[in-house]
Structures are given as structure tokens and as C-alpha cells.
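Omission of a single protein chain aside, the complex is shown with its protein chains in their original locations.
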Amino acid sequence: MTVALLAERFRSTRALTVALAAPLGDADATVQSMPDASPAKWHLAHTSWFFETFVLRDHRRGYRPFDPAYAYLFNSYYEAEGQRQPRHARGLLTRPTLADIQAYRAHVDGALAAALPDLPDAALALVALGIQHEQQHQELLLTDILHLFAQNPLRPALWPSVPARHAPAPPPLRWIAGRAGVVEIGHAGPGFAFDCETPRHQVLLVPHALADRPVTNGAWQDFIADGGYADARLWLSDGWAWVRANAIAAPLYWQRDGSDWLRFGLDGIGPVDPAVPVAHVSFYEADAFARWAGVRLPTEAEWESAAEGLDPASGNQLDRAGPVSPTAAAPGDGLRQMFGDVWEWTGSAYRPYPGFRPAAGAVGEYNGKFMSGQAVLRGGSCATPRGHVRASYRNFFYPHQRWQFTGVRLAKDL
Amino acid sequence: MTVALLAERFRSTRALTVALAAPLGDADATVQSMPDASPAKWHLAHTSWFFETFVLRDHRRGYRPFDPAYAYLFNSYYEAEGQRQPRHARGLLTRPTLADIQAYRAHVDGALAAALPDLPDAALALVALGIQHEQQHQELLLTDILHLFAQNPLRPALWPSVPARHAPAPPPLRWIAGRAGVVEIGHAGPGFAFDCETPRHQVLLVPHALADRPVTNGAWQDFIADGGYADARLWLSDGWAWVRANAIAAPLYWQRDGSDWLRFGLDGIGPVDPAVPVAHVSFYEADAFARWAGVRLPTEAEWESAAEGLDPASGNQLDRAGPVSPTAAAPGDGLRQMFGDVWEWTGSAYRPYPGFRPAAGAVGEYNGKFMSGQAVLRGGSCATPRGHVRASYRNFFYPHQRWQFTGVRLAKDL
Amino acid sequence: MTVALLAERFRSTRALTVALAAPLGDADATVQSMPDASPAKWHLAHTSWFFETFVLRDHRRGYRPFDPAYAYLFNSYYEAEGQRQPRHARGLLTRPTLADIQAYRAHVDGALAAALPDLPDAALALVALGIQHEQQHQELLLTDILHLFAQNPLRPALWPSVPARHAPAPPPLRWIAGRAGVVEIGHAGPGFAFDCETPRHQVLLVPHALADRPVTNGAWQDFIADGGYADARLWLSDGWAWVRANAIAAPLYWQRDGSDWLRFGLDGIGPVDPAVPVAHVSFYEADAFARWAGVRLPTEAEWESAAEGLDPASGNQLDRAGPVSPTAAAPGDGLRQMFGDVWEWTGSAYRPYPGFRPAAGAVGEYNGKFMSGQAVLRGGSCATPRGHVRASYRNFFYPHQRWQFTGVRLAKDL
Partner (left out) sequence: MTVALLAERFRSTRALTVALAAPLGDADATVQSMPDASPAKWHLAHTSWFFETFVLRDHRRGYRPFDPAYAYLFNSYYEAEGQRQPRHARGLLTRPTLADIQAYRAHVDGALAAALPDLPDAALALVALGIQHEQQHQELLLTDILHLFAQNPLRPALWPSVPARHAPAPPPLRWIAGRAGVVEIGHAGPGFAFDCETPRHQVLLVPHALADRPVTNGAWQDFIADGGYADARLWLSDGWAWVRANAIAAPLYWQRDGSDWLRFGLDGIGPVDPAVPVAHVSFYEADAFARWAGVRLPTEAEWESAAEGLDPASGNQLDRAGPVSPTAAAPGDGLRQMFGDVWEWTGSAYRPYPGFRPAAGAVGEYNGKFMSGQAVLRGGSCATPRGHVRASYRNFFYPHQRWQFTGVRLAKDL
């Protein structure tokens, strides 16, 4: 990538973040609704700290930090960068204000734009990493705000809803056979990828097929109506304990409305649309649904192998500030909605690829240290910035988490 | 009180609340730093809801609430008023915004001012109660903001500090004998009092004396230096468990600075002044200190009997928005600082007086239902609005709580 | 008391403890069913440690402890005696075995019997204290075992039930006026009393009356049927929170049996007898019941004043090993069941009497350090060893606790 292109990517990414946060007041941007989530203001600041620390501080002689206290406030989890505000207490930081953080962003933006032409390649690579990093936080900013607003009895909408497209129910699932035998997965080549996507390596796939589209809300209603949340036999032991302890009976953000269901989204409250992919389900729910359906979740290798020929920048992804939510599958044949709409839980634990080496330096903490206890998700969602995701992209969450736009694509052995 | 005077009290009380909150941004006013504390915005709204509900809704025909949802959001603990936002989740309400609440306040202020001339006596009594209620929340607003800002590593000041008065260390404690035998305490007469201050009744006092002034920071430093926080024999069993579980080693908001101590206040960080009364100590600490000193805490009856002849509107109390903190005792004889500076823990459990009857209606939940597990404090603090407190005034907190301006006056048997 | 009488009291008290524990196996005697309760084996050992430490070790030259490790294992809460097994972990001590502890008891019994004739008066006073201490643990042993057995789905009985006496329902409550004005309460004189019962002092009583007998199970069923557990207005705020958090809907050990109620006791499962005093209710429940009944709980001074002329060794108290439970009031006039049957919650917080001084030495930790957060109960129960209790006796528990035989006597103002 040329420096000019990098500079433009930097500018547009930074601008989108600001646009996403534009509807938020100081309070909206400050409150933390649960330890898993972060305040919007924190996302705005942390992404700036990332550029300031790993690029400007480390590669720009004479750079003076905007505020020395921010290193403590806005470091996320980099042990190599020292002590930091505890994660669960990010929401106590009413100062600096949202306006302060906007000034911080402008300061970093200016300094980085000025520095870019002279940066060494190692620093340019960190700028590219920082852009990807900020895109991840764009998605988190949206899902964290959705979680915050869902706690409010007023159920505020981040953006006004757009008129619903009344999509017809998609035809029944069809099964698309995947490759079997030894195939290669993982990233190789010149484009950007996170360290955890490498090295490219061989895997062995059994004969299998993937569903042509994700599971819909309509199918999920069938699962509920059939007692899916009340039948222990469908659930992993940890999942059943989670269902019981938390009285789980539907996807997150669903609520009963007589005999119908409503769902809360970034555009407020509205009816559940049976034609669109279910979102906000946990790995436990995805796994139980697959068992109920008599099939299984795909492995991450099966998924990646199937996705390799598809355009990762296609589909329902985040292009601009405005209401985002999953949409119904387009008519047609073949695999649809592999990219965008909902992250798809796989049956694979998030573990290192053979020969994995974390990136050098503090950014080596980016991915590798999270390789226990989490499951891999693939394909991006409606809240993933377009251009961010790719076939080899490995997202990961704990099996009980579901405040992301997480859904299900089924698989089966052939 | 004439209606005109009541109207003026209403106006000035409402204005002081707004002035106290003036330095706060939307985020400052929204975040809840612990379940015991409430957001400033919530105080601003709840005090308005009190007038709107118990006066305008109940006594003003045709009054329409500003927003029907606010009854759920801003009811504090009135079971008779229905369901409400859980106390620990008050800080999740980023909407309505601070500006919305300011509009709410203006609406209620206007409606109440318009209604006042026509209100029946029962409603006027509720207006008077609402003013007292708002004064209580003024103090809580300050102590809750202090707690919130204390969680912030930047240690923001609500107001800039004023130059410290270097008060000389007060002379040693002197003991002022109190009345003994049967005396009367409790409220009677025409002025305002809360139901829990009544009825006036006889109590039996043993021969005793009170200290002429509260315990100072200097004396507290002696207690620390003598190992007071490490000697189980000085502590109530519950207190010792609290000390151990929370690693308590000094008053709240104190921190070591080499061999000195700093304290955090509404004016930010500064040195501990040995001449001024200690504040932010729990009942457990007060009790342990008294045992260390070989004496005891006063009973609430001893305290009230001693205070009856003194002017409750004297001393260091809250007059206007600006930094407040305890100040050193003035030279002189006799009881000083009985009113203002710090609330004084008594050894008395908060229980009903003989013949106590809660007020009628929902406001009957104001005091009586809290009569278990709490201890009585007397005399008001530097954050208590001047004019609010009186000799018979009973404040109450749990024995571990110390985020109020709570201090100690010693007593002993004669 | 002569040494010979003291020796006999020692012997018989020690023997009763062993008899109470006789039906218990090693496992029964070892398990701890909740942090508030202690294993029976621990009671057996701790009471022996008390004699061994405060009498034999401190007053018997050359005494060698049975096992030096026991000081750590069986100290309860005496900070002056050093570190100890954490209270919540007493149930992890499967060794020493029950047989080991029986040998320990025999060792201490022998050594103390041999030492008694030569002990100085201070040590004899500690023997007397140790006997009272052991009687307290006899009651706790029974209530702790009852709690343990109540956790077992098999609902084992400690002793077989005896044929129920079908007592007629007692006549309606009658009210017995008490003394008013200045009266004296507290212990004075030659007999044994705990330090917290002293000094004898004057109190001021308002005109009042006490119910002639405790509240019965039948009356409690009326309270339940009238929605008492569902009406927030009847409850202290802390009590209501406790009801909600724990789904409290009946006394402890009650369970529905169709439209009837069963209760679990030391004799196993059986029907609730409406004629007998309700037991196993918390202070919160007692207070709510009194409010529902339009009256109040007595103060401890009212109770003691009324009890002073009555025989404290009368009534339904613990005489021997065998099933114990409250029984119906005998017919007749005047105050009945003041002693025995159920401990009666008073409205008084457990705080020091004027002029209270804790006993000297480690046993000074016996009572005084518990004087916060607890309420006073009076009169002993069916599980209190006969001879243990007296009019001035102050028992104390936290307001939510109810695994003792705790009941209610009502009072009202006149």
C-alpha cells in the first residue's frame, strides 16, 4: 500500500469512528453497561492511544503525548505498557470529557498525518495495524452502545429506524458440499492479516456440507416453540448451567409481545422479522440449535475453505453511520451471506495454528494471549466495517457472550 | 410559614441545587460510582419528581406529568408508588440527558410556583417537606460527586481550592458536663420536623460529659500511629471484619504521601490539616477511636439534650455552591461545632421513639422503614444546607458507611 | 456456690452435652451446613478448649494441653488467643475424629475435676463462666444439627417423635399492663450473670402492656393467608429486601403440604400445630407481624421488668436429651411462657448498658464486641438448658437470622 493510500485509509477510518459516535452525548459515551463492554468514549480514546503509543511515541522523535495520564487511562490490556485503569472501572472516568477526547483525537490525527511521510516501514505497518484495530473498535462501539441502550427502560434508538423491507421468507436451507481431504487455510501473501491468521497451513477436512445461508429468526422461533430452551439434552453441560442460571429463553434483546416477539436494535424496538438471520445468540445456543436440527456447527477450516473464493467486501457490512441490522438472504443459489450480516459461530476453539508466532513487541499481546476458553467466529457482521474482514479472519468470544451480532450457519457430514 | 415565604424557600432551595450541579457535565451527572451513591442527575430529577408526584399530581387538578416514564425512573424507594429503576442501576440512564432534566426542573418549578397560591394546607405541608427533602439531596449530591471523583485517577476538583487557612492546633479536649436524670428530647412545636423526631418524650440520662469539640485529624493520626487499625481489641467484631476485608487503614479519601497524609475533597487533593475535625470515618472507626481514647460515643439523647440551647443555623454549613470542608474549631469555651462541620456518630441505634407514628400516605415510607441496622448521627456537616438541621434532627447510616462528612465527638461517664 | 456444687454442675453440664450428641455419627458431628452454624464436634471441642485454656492453662501449673494444635482448631473468636481456623471452614476438619474429641473431653473433665479443689477464686469464676458457656453451646449444637438435618432430603430426625399432644387452641391474646416510669433493670447481686447484663441501672418505661403469651403458629398462618409476606408496607426496608432476595414466604423449616403446612424439627417432619408458639422467625418477620397486628415488639426493658418476678427455671426448657419443641400455652391468667419455648425478639438493639465494662482478660471478648447490628432476644427457648436463663439475660442475633427457636411476644402502648 502506498503511503498516500494508507493516509487516506487512516483519515477515512478515523472519520467513520467520529461519525458513529456523533449521536452520543457525553453521558452516553461515558457509561459502561457491563464489564465486557467499554464506554464509547473509551473506544474513541483507546484507538487514539494505540496510534500515539505504538507509532508516534515509538517512531516519532520528539513527540510529546497529548496528556501523560492517558497512558494509564486508555491502555486496554498491554502488560508491556504498564499499569492501567481496571477494565470493569472504565465507566467511572467522567473526566476527560467527550470533548476532551475529541480534542485528543484531533491532536493524534494531526500528528500522525504530519508524521506519515517520514515514518519507517515498521511504523507504517503499525499504522496499518492501528487502522484494523480501530475498525474492530468501531464494531465494538456499536455493540456496546446497543447493550447500554438496551438497559434503559426508555429504549432509546441510536438512529431512527428506516422503513422495514418486508422480505419474503427464504426457501428452505440447501446444503453446499465443501472440499474434503487436505486443503490449505490461513493467511499468506501481501495483504494485511492479524498474526493469528498465520501461517498458512494444511488441514484435513472430512466430507461435509455447509448451509447456503444462516439460520433465520423464523427457524429460531420454531426452536423456541419446540421447547429448545427447556430440553437439557440439547445443551452442552456448561450451556445448560448458563441457561438455568440466567433464565435464558430467547436471543439477547428479544422480548415477548403477547404471542409475538419484539427485538431491540440500534434503531430501537421493532418486530422480529422471521426472514432475517438470527443474531445475538451465544455459542451455547448455536450449538444447541444445531443439535436440535440434527446437524452441527462448521469447523473454522471448513468455513474458511468454503469462503476462499468469495468477495469478503460483499454483503451487508458497515459502510457509514446509520442503523445497521441483519437482512434477509437474497434469492439465489450457492453460499450467501458468508460475509456480513452476522458473525458465524464455528465449532472450533480459538487456538494457535501450527507454527504460530505472535507479532514482535507489545502488539504481540494482540491475539495470542487470548487463545484459551474462546470459540472462533467467522465472516463479519452488519456492524463490521466493509473491507475489514476476510476469509482467514478469526474472531473469538467466550461461549456465553452474545452482545455481538452473532449468528449460526449449520454444517453436516456427508 | 406564609405562602410567600414558602414560595421563596422553594425558589431558593431549587436554585441552590442547580448551582451545586453547575460544574458538572452530562457524564459527571450520570455515572453512579457505587450502589450507595446516586448520579447527580438522578438527584436533580428525583427531587423534582417528589414535588411533581406528592404535590402536583395529588393536589393539582389537571396536572399532566412532564413525562409519564419518569415515575419509574425517579421514584427512589416508595413502594406505594410502584415499580422503579433498581437503585444499583440508576447510573445506566444516560437518557434522559442532563439538559432534559434541567427542563424537567424548570417545568416543575413553574407549575409549582403557579399552583402554590391555591394549594390546600396538606399540600403546602408537602411542599415544606419537599424542600427539606431537596436539602437532604443537596448534601447527598455533593458527597456522591466527591465519591465519584475520588474514583478517577485524575482526581478532578469540583471547585478550585481556596487558600488554606493555617489554623493553629486546638487546645486539648475539654469536657462539658451534660444534664442527668429525666430530660425531654424530640421535636414538639410549630416548626418543621421529620416524623422520626417525634414525639417529644422523656429519657433518662446518666451523669456524663461531652467533649467540647470533635476529634481532629491530628488526633486521628495519633490513633493510626499507635496501631489503632491493627489492634483487634479496639474494634467491634463486625468492625474488625470490615477492617480486614477492606484493608482499612485510614479515613476514606486519605492517602499516604511519604510520611505525610493527603486527603481528597471537593477542592481536589491537599494535605491533611491536623487542626480540623476528622471526616469520612465509619461508625466502626468512631467506636474504635473512642475505645482507644478510653471513653465512648455519646447517646443521641445526651447529644440532643446538650444541643437544645444552641443555634442550629450557626457554624460551618452549606450556604452556597463552592468548596466545602470541615474547619478548625474556633477558640473559646463550651461546646463548639455541634452544628455543621461533621455529622457526629452517636452510640444509638436508629429506632423509633416511644409512640412514634409514621406520617400518613406514601411519605410515611420516608423514615420509619429504615429503622434497623443503622446508627444515629447528629448535628449536620459542612455540606448540610444552613437552616436544614436542628437539635432533634436524626440522621442515620449503616455502621460501615463513611462517604458522608462523618466525624466523632467523644463522651464519657461522670 | 460451693466448690462441690460447682463440681457437680460441671459434671452434669458436661454429661448433658455428651448425651445431646449421642445420636450423632462422626459425619453428623463434622459437617457444617452454613457459615453461621458450627459442627457438633466443634461445639464439643470448643467448650472443652474453653476450660482447658482459661482455667487449666492459665491457673493450673504444669498442665499440658491435650494437643497443642487444638488451640488453633477450636478457638472461636478470641483475638487475644491468636490465629484460628476460619469460622466458615470449621466443617473441613474431619480429623480429629469424633472419638478423638470424646477423648479430649474426658481428658479435660478429668484434669478439671482434679484441679477444682485447689483452684483460686478467679479460676472458679471461670469454671462457672465455662459452664454457662457450655450451656449456650448446647442450645447451638441442637439448632445447628437441626439446620444440618433440614438440608438433607431424607429429613432425618435426631430423636424419634413423641406422640403429639393435641392442645386446644389458646384463647385470644390478653394484654397485661407493665410498670411505667423509672424502673431498674440489669443484673445485680451474687448469682451468675454475663458482663453485658450489668450494671443494674434505671430506665424509663412508657405506659404499656405485654401479650400474655407468644404468637402462635395459627396466628402466623393468618398472617400468611392475609398476604403478610407480599405486602411491602408491613416491612422494614432491610427486611423487605431480605424477603425478596431469599423468596421468604413462611417461617424457616415450614413447607407446604397441599393446603396445610408441615414443619421440620428435631423429631423429623410433622404437621404445624396451630396452638403452639411460632418459632424460627427472624426479627424482620417478628417486626412485620407486629405491624400487621397493629402493635409492636416489646423493648428489652419492658420485657425484663415484666419478667423479674417470675421463675426463670419454669416452663418448657431443656432438661435432657430428647426431642424438644415449643408447646402450647397452659390455660390461665397472666404472663405465660416468658421463659422457655421460644426466644422472644425485642425491639431493642444490642448495645451496652450505661456504665458497661467488659470482663477482664480474653473473656472480655465474650459479649461486648458483638454490640452492633444485632437485636436482643429474651427468655430462653425449649432448647435452652433449664437453669441457664434469667430475667436479665440478653441473647442477640442479627435481624435476618432464624435458625434458633426464635418467636414473638407482642406489646403495645397504653
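Just so it is clear, A, B and C label the chains in written order, and each chain counts residues from 1 on its own.
Quick note on the criterion: contacts are C-beta pairs under 8 Å (C-beta built on N, C-alpha and C of every residue); 3 or more make two chains touch, one makes a residue touch a chain.
Small disclaimer: the values here were computed from a predicted structure and weren't measured.
Student: Can you list the shown chains that the omitted chain is in contact with?
Tutor: A, C
Student: Out of A:E8, A:D238 or A:D319, which touches the unshown chain?
Tutor: Checking the options A:E8, A:D238 or A:D319, the one contacting the hidden chain is A:D238.
Student: Which listed residue (C:A15, C:L92, C:V162 or C:L414) would be found touching the missing chain in the intact complex?
Tutor: C:L92
Student: So which bits of subunit C touch the chain we can't see?
Tutor: Its contact residues with the unshown chain are 25-31, 33, 41, 69, 72-73, 85, 89, 91-98, 148-149, 151-154, 156.
Student: Across the whole complex, list the residues on subunit A that are touched by the chain not included here.
Tutor: 77, 79-80, 182, 201-204, 206, 232-233, 235-240, 283-284, 287, 347-349, 351-352, 354-355, 365, 369-373, 399, 413
In the analysis below, only the chains that are shown with their structure count from here on.
Student: Starting at subunit A, figure out the least number of steps needed to reach subunit C through touching chains.
Tutor: 2
Student: Where the centre of all protein Cα atoms falls, which chain's Cα centre is nearest to that point?
Tutor: B
Student: If you average the Cα atoms per chain, which one ends up farthest from subunit B?
Tutor: Between subunit B and every other chain, the largest centroid distance is to A.
Student: Roughly how far is subunit A from subunit C, centre to centre by C-alpha average, rounded to an integer in Å?
Tutor: 59
Student: What is the distance, in whole Å, between the centres of subunit A and subunit B, each centre taken as the mean of its C-alpha atoms?
Tutor: 47
Student: Can you check how far apart subunit B and subunit C are, centre to centre, with Cα atoms defining each centre and the answer in Å?
Tutor: 38
Student: Quick check: what residues of subunit B touch more than one other chain, meaning two or more?
Tutor: none
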